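Pasting in a structure now, in structure tokens, and then I'll have a few things to ask.
One protein chain omitted, others in place.
Let's turn to chain A:
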Amino acid sequence: MEAPEQPEAAGAEYELHLYIAGNTPSAAAAVRNLQDICERYLAGRVELRIIDLSAQPEAAGEEQIVASPTLVKKRPGLTRFLVGDLSDRRRVLALLGLTPDAHDPYLHD
């Protein structure tokens, strides 16, 4: 269901960084949604980091984070900033280059 694997020189095929700001409802939702996506679509192919800006404030400037939560897709392809709690599953999958699974219960049409 995916394109043939592109072996990466270093690390996994997907590198995703999720920036959250403290323990807010949207942060919790974003973490939950991202973890679900990774398990369902990217098992074993993803390097995921969750950074709490309230603990590492300097990271916000380094990564040009303005909104929170923000998911930064570092790989594959161009860097993309996915702003929001990732509840729009279809849009998130499209942006990550993943084909929606018909059995995914979070797909709202």
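Quick note on the criterion: a contact is a pair of C-beta atoms (placed from the backbone, for glycine too) under 8 Å apart; a residue touches a chain by one contact, two chains touch by 3 or more; residues count from 1.
The working rule: contacts and distances are computed from a predicted model.
Hidden chain, UniProt protein name from the list "Glutamyl-tRNA(Gln) amidotransferase subunit A", "Carbon monoxide dehydrogenase large chain", "non-specific serine/threonine protein kinase" or "ABC transporter permease": "non-specific serine/threonine protein kinase". The chain not shown here touches chain A at positions 19, 21-22, 24, 26, 29-30, 33, 53-54, 57-58, 60-61, 64-71, 78-88, 91-92, 95.
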